[in-house]
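Okay, structure first, notes after.
One chain of protein is taken out of this complex; the other chains stay put.
Chain lettering (A, B and C) follows the sequence in which the chains are written, and residue indices restart at 1 in each chain.
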Amino acid sequence: MDIAQITPILATAIATSTPLVFACLGETIAERAGVINLSAEGTILLGAMTSFAIAKTLEGSGTVPSLLAGFAGAAVVGAAIALIVALGTLTLKQSQVAIGFVLALLGASLSSFLGNSFVRIPGPTVPSFKIPGLQNLPLLGNLLFQSDLLVYLSYAAIALVWVYFYRTRAGLMLRAIGEQPNAAFARGTNVVKMRYIYTLIGGAMMGIAGAAFSLDFKAGWSHMHTAGYGWIALAIVIFGGWNPLRVALSCYLFGILQSLASVAQSSIPAIPSQVFNVAPFMLMILLLVLTSSEWVERVLKLLPSPLDRTASELIRSAPPAALGKVFEQD
Amino acid sequence: MKVELKDISKRFGNVHANDRVSLTVEAGTIHGLLGENGAGKSTLVKVLSGFISRDSGAVLLDGKSVEIKTPADAIARKIGMLHQDPLDFPPLSVLDNFIVGKTGTGLIDRQRSLRQLQQLSTHFNFNLNHYETVANLTVGERQQLEILRLLSLGVSTLILDEPTTGISASQKTALFKAMKQLASEGKSIIFVSHKLEDVEELCDRVTVLRHGKVRGRAEIPCPDAVLIDLMFGRELAPPLKPQTRQSEPALQLEKIRVDTDRLTLRLGDLTAYKGEVIGLAGLEGSGQQQLLLMCAGLLRASTGQIRVNGVEMTHESYSKYLDRGIGYLPADRLKDGLVSGLSIQDHVALRTPSRSLFVDWKETLKQTVQAIATFNIRGKPNTLVERLSGGNQQRTQLALLPVPLNLLLMEHPTRGLDIESVLWVWQQLIARCQTGTTILFMSSDLDEIMRYSDRVIVFSGGQASHPIAVSDLTADRLGQMIGGRLSDTLEPSVIS
Amino acid sequence: MTKRIFYYQLASIALAIVFITAIILVVGASPPSVITAMWSGAFGTVGQFARVIATLAPLLLCASGLLFTFTAGLYNLGIEGQIAFGAIVSTLAIRLTQDSLPPALVIVLAILMGGVGGTLWGLLAGVLNVYGRINEIFSGLGLNFVADGLALYLIFGPWKREGVASMSGTEQFPESLWLPTFGNTDASPIALLIAIAAVAITLIILRGTYFGLRLRAVGQNLRASYVLGIPSIRQLLSAFAICGGFAGIAGALQVLAVFHRLIPNISSGLGYLALLVAMLVGLNAWFILPVAFFFSALNIGSLQLPLDLDLESSLAGVIQGTLVLFVLLARGVSESLRKPSTTPLHKGY
Partner (left out) sequence: MRLNGLTMTAMNNPTLKRWGWVTALGLLLGSCSPSAKAPDSAPQSPATGAAKDFTVGMVLVGPKQDGGWNQAQFEGIQAALKTIPGTKLEYVDKVNVADRPNVKGSQVADDLINKGAKFVIFNSDDFKDDALATAKKHPDVTVIHASGDYAWKEGKNFKNQPNLGNIMGRMEYGKMIAGCAAALGTETGKIGYLGPLINDETRRYASSAYVGAKYCWENYRKKPAQDLTFKVTWIGFWFNIPGKTLDPTKVADDYYNGGYDVVMSGIDTPEVAVQGKKAAEAGKKVKFVHYDLATGCNLAPDICLGVPYYNWSFPYANSIKKAIDSKYVSEFTWLPPDWKNINNPETSMVGFNEGAALGDNKKFLDEFIKGLGDGSINPFKGPLNFQDGTPFLKEGEVATDQQIWYLPQLLAGMEGSSK
């Protein structure tokens, strides 16, 4: 297979990973602040359903307004679910796992119950838009700049989150809150309030991820339209070491694995084709298990020390120290 | 800035942590805050830094009354606090730690912050690698970083809570030099400590707290004896304990060294005899706890050997220690000793050796009722342990000790107990000693140490003194040793 | 449970009902007709009631198993995979022995092997958790995907039906290997008995044995339990193993009593449903039976919704999830109003 064949497949993989990018960035933000929002599966599904229902209902008022309303609705739904997570875990101090897990199942059921009348009907989709100058860049143009606005927005979101995390004071404090909330409190931050805010932002982004599915990459709505992606998003955040750039790359890796699965099916006939269908999910999880176990750190320790620091920054697997823990202010 | 605390009171439950405490710190001076563990020093400074809200009293800055409810308020009032355990962000770099919480434009100007950090480092002659991760720094370096950060915020009042535990001698020298420099620049500094040496070296004035009250104030220099008298109050209590020590050795330690994150305990050789009670005195965090944990089998010694009743135990598992009749009573009863959510009876069942699969609830109930009677626990068999008072929790812990008990290791056996309970507990313990149990206990209550020990070991900064018979101890000598002036130590020659 | 908590729970259930009613009204249906439809779907005929019982059996097994992990303070989200792997091993046992052993023996062996399979899968999550330091939630979720993938591989690969690779599963086993049922229905008395035995065993172990007591101690306070001399790692691993074992037996029952073959998604979400059951009952094993029965009836009854009212049957999931969510929140409210000295169970993760 030569480059001319690989590029378009990579391009598809990158573009179609866009919803995951939004979801994973959202989860990364929440987890970096110390809140694990396990409801991703339900949030994405409910976001997808809501956005499609809104956009479809408003279709008459023009594609762009209906799409905007759809995305906004999904963001609100995502933030609303995140608000329950925040209320239940930050204020009422229940287990983040319990609340998130219940919401994951509840959101999924609600989406299919409420979305019943919108199943498999055509609706508005995000129109494609090639960026005039950039689309003709050799290789990169094909790879990155021949899709639609949402894709470019996701690039912007990755950059934005990265800049926010590593270049702004507020972002530095966000990371600090997830590591040592007590120390952050000592430096004058209202930890609980900030966690509320970041959980809501993260939830809104996961809602948007749902909309990105139903209004763009898996246009339309059907029962359990995006099932599985929420759990994968949670895994990818871990796999991406809570670093927005690496998380985004992991999303693309997942997209590429999916594409490879369909390509490899006919190339390796010895393996039942269905194995390839589930392979991306399984591979992602296995990679996660391998990279997050203790022995990776042991191997890292064997590396010469300057190399060690770069390497560990790249494949660091330590979660934010306060992730999932209740913050008790004295 | 002149800092005045007026009649500060703060209660935690029944404990009066601060009882109308007043303190005045003139600008440009270093004010020592001296006292034993639990004297109320930390509470007082935490009120000033916004971590604890006071019940009553007033805080005045340059004569003006201010309201400080959160650390944010304190920062706004230019009050900064250096905590005993560094409150920083280990996974972040030195530079990022320096920046967290600083206000400014949205984007971080790392170059500017770096210049500022470098400038300050040079000014105080600190040597920090700005890109190193804080987790890889020593405690002393983390303190230095924190001080620089506080200074960069422009604080004019600096509180240091026990800053000299866990740092090296050279770091201490650097720290003190910096403090003096800051004072000379007009900042007011509150230095919380229980080390006489440090206070005498650094402070201009000192206030001594004891049991939540101000016991006295002094100008430095001031004779040790005066400070010790203020800290510990009065003549030491006379020994109360009958002779229970037998001639057979029970616990034998050889060339022990224990390494932990904060501290290296160098112990050398030690022998405790059957029926003997050894009190471990010293400021908290000087190594007593490490010794107890190691003898309990919960902490591994890096080098050396441990024998109990002649049996080699050095590499044995914790369960072997339990089997040998070695008991451990932690200070934090609900965190380390008892399981909240479980009743007294559940605990009795857990500690009853049984070969059977099923719990004989009838039998354990009988045992529990008996234990409750014997140990005078105010609770029912099905009372959850977290609902018991501290004293009754302690009685429960005592009831759960293995029988026969060869070696008992205790942290603050009577902390938080009323006098009656204290007497009762020790009565029980001495009865055990008479049957040959050896006890090692640490306590911040010097009276307790004096009353109930046969011999005392004083700890300071990971060094331990030779065991001293209580009859040979005077308040002055004990105070000096606790304050860090051990004349000779257990370890034969300091390995550097 | 104190009286006050009880009132909070009651209030939360009332709120949940208001929420559910609102959801039903949103789609333009009438709550009474929804109740009617679900009631008739669950109890309308003996056959339907039998299905409630048939679903109840694996649900009871899984919820019982989960009580062990919950007691140990663990969230065993890997239970779906443990059901699936139990089903796979059970199927393997049947395939290997069906030609050489008498059917009754094959059935017994299949159930036992299902338990063994589930135990192994549960232990794997436990080992990853204890020794690999991977949170049990993610090791569990990961192993769910892996078990699913393995089932799909077998169904579409080595165990596929002649000429057909299909989601409908492997070749059906001969009727002699089906668990006997009540008449011509789907409910198997043996499956039900096994499940009730599991509940009883759970009750007895958790309340009556040293093991159960130690497990409670470990779940409440790992450090203090260790100091008290309890081998905590062994306890944690045992909890995983037992839960996996029960789930594996549930998987074997899905194969032997329900589908009579291995299908993809053999766990059918029952593990997750059991998690909801376990969260709702807290650590009180007595409530498992009524709650699981109620949930099972909801699941079966909801199939009537598309038939009668053109509604999605996922309303069952909405009701179940809402109830659990509100009860959890009510627990939080009552705890946050209580004096702060007591700490809630399962704090953090």
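Everything that follows uses one rule, which is that a contact is a pair of C-beta atoms (placed from the backbone, for glycine too) under 8 Å apart; a residue touches a chain by one contact, two chains touch by 3 or more.
Just so you know, these numbers come straight off a predicted model, no measurement behind them.
Peer 1: Just list which of the chains on display the missing one touches.
Peer 2: A, C
Peer 1: For the full complex, which residue in C:Gly47, C:Pro102 or C:Pro180 touches the chain that was left out?
Peer 2: Considering all chains, including the one not shown, the answer is C:Gly47.
Peer 1: Looking at C:Thr119, C:Gln235, C:Ser313 or C:Ser334, which residue reaches the missing chain?
Peer 2: Missing-chain contact among the listed residues: C:Ser313.
Peer 1: Residues of chain C in contact with the chain that isn't shown?
Peer 2: Contacting residues on chain C, toward the hidden partner: 13-14, 17-18, 20-21, 24, 30-36, 38-49, 51, 55, 145, 148, 152, 156, 160, 163-168, 172, 184, 186, 258-259, 263-265, 267-270, 290, 293-294, 297-299, 303-304, 306-308, 313, 319, 323.
Peer 1: Spell out, residue by residue, where the missing chain touches chain A.
Peer 2: On the chain A side, contact with the omitted chain comes from 5, 8-9, 11-12, 16, 119-122, 125, 127-128, 130, 146-148, 217-220, 222-229, 258-259, 261-263, 265-266, 269, 272-274, 276-278, 281.
Everything that follows uses one rule, which is that only the chains that are shown with their structure count from here on.
Peer 1: Where the CA atoms of chain B average out and where those of chain C average out, how many Å apart are those spots?
Peer 2: Whole-Å distance between the two chain centres: 48.
Peer 1: Can you give the whole-Å distance between the Cα centres of chain A and chain C?
Peer 2: 29
Peer 1: For chain A and chain B, what's the span in angstrom between their mean Cα positions?
Peer 2: 45
Peer 1: Give the residues of chain A that touch two or more other chains, as numbers and ranges in rising order.
Peer 2: Answer for chain A, listing residues that touch two or more other chains: there are none.
Peer 1: Quick check on chain C: which residues sit in contact with 2+ other chains?
Peer 2: Where chain C is concerned, no single residue meets two or more other chains.
Peer 1: In their complex, what parts of chain C are in touch with chain A?
Peer 2: Of all residues in chain C, those touching chain A are 23, 26-27, 75, 77, 128, 131-134, 137-139, 141-143, 145-146, 148-149, 152-153, 155-157, 160, 165, 272, 275-276, 279, 311-312, 314-318, 320-322, 324-325, 328-329, 331-333, 335-336, 344, 346-349.
Peer 1: Would you tell me which residues of chain C are touching chain B in their complex?
Peer 2: Residues of chain C touching chain B: 208-211, 213-214, 216-217, 220-221, 223-231, 341-343, 345.
Peer 1: State the interface residues of chain B toward chain C in the complex, per the touch definition above.
Peer 2: 298, 318-319, 322, 328, 330, 334-342, 346-347, 349-351, 354, 356-359, 361, 386, 400
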